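Structure first, then comments.
Note that this complex is displayed minus one protein chain, with the remaining chains in position.
Moving on, here comes subunit A:
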């Protein structure tokens, strides 16, 4: 997750990421570049903001719901921009940006029922937002204060898992627990395109299929595993992998929040009804760097990013809302104001976040501290105390 910071390209990287934070309105009627040949891609909202129908997936969303989806997308982008800035100013050790993946995450998160359980990687800030996790509890992880301050049980959102793919097995096991409890709930396992190469992810899919576990694998294919492109991970489109495991695979336009919502909702419902797992490939693009320590200019062309900016997940919903009269300028201004308040709250909260006491590392290693660890903690405290009054 933390490659060495490249010593060149710094200026360009900063300008790239700041350039992509604006929401640019598509020109009505102008054709955005379409995704490369995409048989079976589920799309309900085109990059130009046109609603389209799909034979298998439809969605009935109220105007209010559309506005609130827009609000979520815009607020998590603002949070993300603020966190990137805080990292640049030395307030966070690192930040894993979700820029460009907002629709995939908000759509997936909004498809979940209250009792469903999400198993995120380390980039699912959008899902965290939907599950009611305080952004500062996510920030605290990247600041190095703790490993994530939220309650995974209360929020139905597990702590971030940094080792790639390990959480897909946890989601599958939890789903097996739901089965044993007779609960009508499901789990949503997040993973990226790189993770599909991991043995544990393949084991999770075998397990899920063998036990018909109520788990949905939600793969955000953002085209890169840090620097390695998808072609190095798979000879076939990722969603087609599901067929080999014996359950459905669907490719959805990951920058289309409505399609993601519709597809994920259907998959979770099928899982809750005992129909077993589904693999969703949300076809999207990581518009920023892998993390703030990464330099994407070393492995991809700026022209590729420019193409994807025209498929921006927020711009297309904004275009739709504007053109259909569902939202007016006052609404957008209101969301922007709210976003600024959120950013200010995140900034203030981050700057005020206290370092944990040194003894915190000894806490909760075990349910009850072992005598060995208690002795080490006592040594540590005595050592620290030896500096008191010495000016160190």
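Operating definition for what follows: contacts are C-beta pairs under 8 Å (C-beta built on N, C-alpha and C of every residue); 3 or more make two chains touch, one makes a residue touch a chain; residues count from 1.
The rule we apply is simple: contacts and distances are computed from a predicted model.
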Name the chain not shown, per its UniProt record: "Carbohydrate ABC transporter permease", "NADH-quinone oxidoreductase subunit L", "Pyruvate dehydrogenase E1 component beta subunit" or "FecR anti-FecI sigma factor"?
"Pyruvate dehydrogenase E1 component beta subunit"
Using the definition of touch stated at the top, determine which of A:114, A:330, A:354 or A:367 touches the missing chain.
A:367
Have a look at A:105, A:121 or A:172 and name the one touching the chain we're not showing.
A:172
With respect to the chain omitted from the figure, which of A:57, A:129, A:190 or A:207 is a touching residue?
A:207
Which parts of subunit A face the unshown chain closely enough to count as touching?
146-149, 151-153, 158-159, 161, 163, 166, 168-178, 180-181, 187, 199-200, 203-204, 206-207, 210, 363-368, 370-373
